[in-house]
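Pasting in a structure now, in structure tokens, and then I'll have a few things to ask.
Removed from the display is one protein chain of the complex; every other protein chain stays in position.
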Amino acid sequence: MAAIAAERYTGASIKRSEDPRILTGAGRYVDDIKLPGMLHAAFVRSPMAHARVLSVDVSAARELPGVVAAFTGADMEAMTVPGPDALMALMGWAGPMPEFTLLATDKVRFVGDPVAIVVAESRYLAEDGCELVEVDYEDLPPVVDAAFALDPASPPLFANLGDNIARPHARSEFGDVSATFAGADLVTDFHIDVHRHQNVPMEGRGCVASFDAGQGVMTIYAATQSVHVTKIAVAMRLGMEQDKVRAVAGDIGGSFGLKIGASREELAAAAASRHVGRPVKWVEDRGENLSASGQAREESFDVRAAVSNDGDLLGLDVKMVIDTGSYPGMGAMVPGIVEAMFPGPYKLAALGFESTAVTTNKACYVAYRGPWASETFVRERVLDLIAKDLGLDPFEIRLRNAAPRTDPPASMITGRPLVGVTTLEALERVAQLVDFPAFRRRQAEARAEGRYLGIGVATFIEAAPGPRTPEAGSGPMGNEFMRLQLTEDGIVVLFTGQMPHGQSHQTTLAQIAADEFGVPFEQVRVVVGDTDVVPFGLTGGSRSATMTGGVALHGARQLKAKVLDFAAHLMEVSPQDLLITDGNVWVRGDPATAIAVSEVARRAASGPFDGDVDAKLEVEAAFDGGEGGWSGGTHCAIVDVDVETGIVTVERYVAAEDCGALINPAVVEGQIRGGVAQGIGAVLLERSAYAEDGSFQSATFMDYLMPTACDVPRIEIEHLETVPLDADVNFRGVGEGGMIVAPPTVVNAIEDALSPFGVRIYEQHLPPARILELIAAADLGG
Amino acid sequence: MDAITMRVNGATCTGSPEARKTLADFLRDDLNLTGTHIGCEHGVCGACTVIVDGRAVRSCLMLAVQAAGTEVTTVEGLAPDGGLGPLQQAMWDSHSFQCGFCTPGFVMQATAFLSDHPDADEQQIREALSGNICRCTGYQSIVDGVLLAAQRNRQAQP
Partner (left out) sequence: MKLPPVEYEAPTTVADAIDLLAEYQDEASVLAGGQSLIPLLALRLARPAVLIDINGIDELSGVSAADGWVGVGAMTREYVAEESQTVADAVPLLAAALPLIGHEAIRSRGTIGGSLAHADPAAELPAVARALDAEFVVRGPAGERVIPAAQWFEAYLTTSRQPDELLVEVRFPAAKQGTGTSFQEVARRHGDFAIVGLAASLVLSGGVISDARLAFAGVSDVPVRAAAAEDLLVGERPSAELFDEAARRATEDLDPPADLHGSSDYRKTVAAAVARRGLRAAADSANHGASERQ
């Protein structure tokens, strides 16, 4: 690859170093891994939503030629150490912890619940073996909606919890809620539902577990957002010391929050591999991914809004119910974040918030790109609904209520300061890009012809990582670590706990380090995905731009200082006289003195040196997030709704975004577009559908519909000039924003298109049939 | 099963797959060509797309035995010695992909489409690629890569 001649890589759309292997099929995903003697696992899964398991007989499966082993839930318990869900334990969950087994023993709790594992010479044979396993179930009444889960008469999913309430009812108040409501001109109530949908990465979950009996070491090749969290989860469940477990990951085909820790199936595969003494691969198929990997977003909100006649949103009182499915995932932790983020970038004076999490006989609630996104959906819907009630323009009501940037910054009523937030700038930029008056004229003309166009706007902020607070500077999930090293080949190696699965870290972190250290982009290598080699880390929460970008910047600076100190010793000058540019160390003003960094490293490796000379050209860096900051933006969609068929086309989509300083604009834009596509998918196409008896209805791509190239328009992106908060690190996260704000943007546009019919929308999923139902109901005055 | 022979990426390959084994699994498991990915196994996502006798097909919907005697091209066979062909280069230049799992399917589908429709416009390209699912990109960057490849191809014509 030709050397990229760029003074500065940061801020440029440098081509990705990941792509040559990606484009030629040379990536290494977990299903590409083949080990000698490797076996394949498949799971027997419950066809019942809620049932007692009376017996499990794997003997016929064991007899099938090619099947090496088959284990029941009871067998699996004997091979593993019981314990809480590793992820919940790691995140410090202090609430009630459900008791359950890796594979179902006494009961099954959702359609797809794994009951037995069959290990065979091929996945084909493993599935054949699964068909021979006999399970005797005794039906139990299924709990398929929150209403029944809240009813004390509903059979508890987990005996030790006693009921189906995963998190007790908890109310908080911020500001003077009762006074705010008492003094409002208008108080209105809304009930808003967000439907169940899910991550659906193109690569499902999977692992290859390989136990070396001689060394007593378990190696787990994983698809994960953190090799360290996977390692800890495996060690805990297998009762192994952590240093005896190594987790390794190569390329990962997307995750969006799904692949964190280790799922029950991965842990069962690891235990089976240890027991059988051969490597075991388990890679889920699409049916498993859709029905059993986990789902998200099924939340409902009763919202009371206190409003002035002029359109000031004074206060909100929110009751949230979240359907967390069966086994523990992230669900019970979401309401806390929703509460904290509910005010958004607005001048809300009072917030009352209470939430209830319930368990139901559905797949578990997992983190899905912006797990708290419902706060933006509900708030941005409420603003439009209030605007309609008051006869105000939805754009104007946002301008009126957005918190201006003040010094010192205003704070959200829930605590966090809105430092550096550019919401007003984002709204104004969108207004420039989208000529609203011209659109309203076009809309009127279209209506006269029986065509229904609509425009919607929504705005959001995201704590990516969020502002520095007096209590703690650290970003979400703690400090970020990195080890940096200069090799004798002159390569600056970054060892990071980040686990890219589409984020392009191997490119973006190299851009930052190359700039800071002074080597060409090609002379930086980013190492990920091996717990023996990289520090603790996790990719998620839109943290990496700030946290990892920051530790790369500061770490490269520290490494450079060390290298200059050593080079100064070599060259017998003062370090202040030295520069590193283009991979060479040289004395300022005298290019003839240049020596390659590789030469410096070689000399450093050929000691010994006097005691006061530090020849170890390596640093371990940590970064607490610096001044941090918010990301945010305003999106706008124009839609065309065919009122005869309910088909919605997104005609135009515009995003004005602020994610701080850009490391790589093409990467940023890719993240935004991908998130917006998921938001369009959620509104128009995607639903994880359960029937009343708990059977799962969207287990193939013919029923769970994914957005395609004909469903997602060109997305116009404007990068706003950001407010720098930190002397060095002003990159902020962008991974989740698109998915957070796109659903309300599109729904607002649809409601605007249908306003001649008097349609009001209190939900997020609007397939064609629903559009026609809404029109018909509004016509009837419903 | 009797042994079957096919040409894959220009090389003669033989194997004795079970009749029920899909071409996708045969390529990945028996021939170690893991570039072709499996995304759904029911013919909707397109990740498994390869070219058989000049036509893009979903290799999860063909039995390996049905490919006997055919010419198969997978993503590994598009450019010599791990280099990049013009479409791959254009996609690299356009930042077409993120996680890369859907990539081989898109590359093969676009290769087949462009060879039959070298002057396709954006809408035609989107329709042609609407049978391939990507979860990461929102498709714009992929479409841009294909448009760039087509444009460069036209410019290269004398």
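Chains here go by letter, A and B, matching the order in which they are written, and residues are numbered from 1 within each.
Rule of thumb we're sticking to: contacts are C-beta pairs under 8 Å (C-beta built on N, C-alpha and C of every residue); 3 or more make two chains touch, one makes a residue touch a chain.
Given the structure is predicted, the values throughout are model-derived calculations rather than measurements.
From the set B:Cys60, B:Met91, B:Val107 or B:Cys136, the residue in touch with the chain omitted from the display is B:Cys60, counting the whole complex.
When the full complex is taken into account, the listed residue touching the unshown chain is B:Thr22, out of B:Asn9, B:Thr22 or B:Thr36.
Within the complete assembly, A:Leu685 is the residue of A:Val276, A:Leu685, A:Val723 or A:Ala777 that touches the hidden chain.
Across the interface with the omitted chain, subunit B contributes residues 1, 19-22, 25, 40-43, 46, 49, 52, 55-58, 60-63, 65-66, 109, 112-113, 127-128, 130-131.
Seen from subunit A, the chain kept out of the figure touches residues 123-124, 127-128, 131, 285-287, 644-647, 685, 687, 689, 697-698, 700, 702-703, 705, 707-708, 710-711, 767-769, 772-773.
Assume only the chains that are shown with their structure count from here on.
Per-chain Cα centroids separate subunit A from subunit B by 29 Å.
On the subunit B side of its complex with subunit A, the touching residues are 18, 20-21, 28-29, 32-42, 44-45, 47, 74-76, 78-79, 82, 84, 88, 91-93, 95, 97-104, 107, 125-127, 129-143. Those residues of subunit A that touch subunit B in the complex are listed here as 13, 15-16, 18-29, 31-32, 34, 122, 124, 200-203, 251-254, 256, 285-286, 501-504, 666-667, 669-671, 673-678, 700-702, 706, 708-710, 712, 714-715.
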